[in-house]
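Here the structure comes first, spelled out in structure tokens, and everything after it is commentary.
For this view, one protein chain was removed and the others were kept in their places.
On to subunit A.
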Amino acid sequence: MGNGTSIGRVRGLGSSHEGAHHWLLQRFTAVGNLLLVLWFVASLIMLPDLGFASVSDYLAKPVPATAMVLLIISTFWHARLGLQVLAEDYVHDAGNKFALLLLLNLAAIGGGAFGIFCIVRLALGGAL
């Protein structure tokens, strides 16, 4: 490829075919968030109280535990995509942006894994 201006280098190549994928995933996970966080909000309202016994009994049941695991996956994925856009918009130095995206992936995957592990431990009776 020539080394002309930025626009000269990309002209005629078409789109990178990556933005649409990110955009769609942001929507898919948004629909997941809509369903799962509303379920979570309704659960908070409908539980008799938010003390340890009520909450841990509830979250240990198969369906709520599954919904909570899905909530972790959907929100962490959605947040990972959203924070990437934030970094791309405001961090202009290529090196800093790379480091930040690296950190973001580690935090999103690490945080999500921790959340899922806690739910599994609760569901399998490890906290009692």
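By definition in this document, a residue touches a chain if its C-beta (ideal position, glycine included) is under 8 Å from a C-beta of that chain, and two chains touch if they have at least 3 such contacts; residues count from 1.
One rule holds for everything that comes next: contacts and distances are computed from a predicted model.
Colleague: Given the choices "Phenylalanine--tRNA ligase alpha subunit", "Zinc ABC transporter, ATP-binding protein ZnuC", "Peptide/nickel transport system permease protein" or "Succinate dehydrogenase cytochrome b556 subunit", state the protein name listed in UniProt for the chain not shown.
Modeller: Going by UniProt, the chain not displayed is called "Succinate dehydrogenase cytochrome b556 subunit".
Colleague: For a quick check of understanding: of A:L25, A:A79 or A:L101, which residue touches the chain that isn't displayed?
Modeller: Of the listed residues, the one touching the omitted chain is A:A79.
Colleague: Under the stated touch rule, tell me which residues of subunit A contact the chain that is not displayed.
Modeller: With respect to the unshown chain, the touching residues of subunit A are 27, 30, 34, 37, 41, 44-45, 50, 52-53, 55-56, 59, 68, 72, 75-76, 79, 82-83, 86, 92-93, 111, 114-115, 117-119, 121-122, 126-128.
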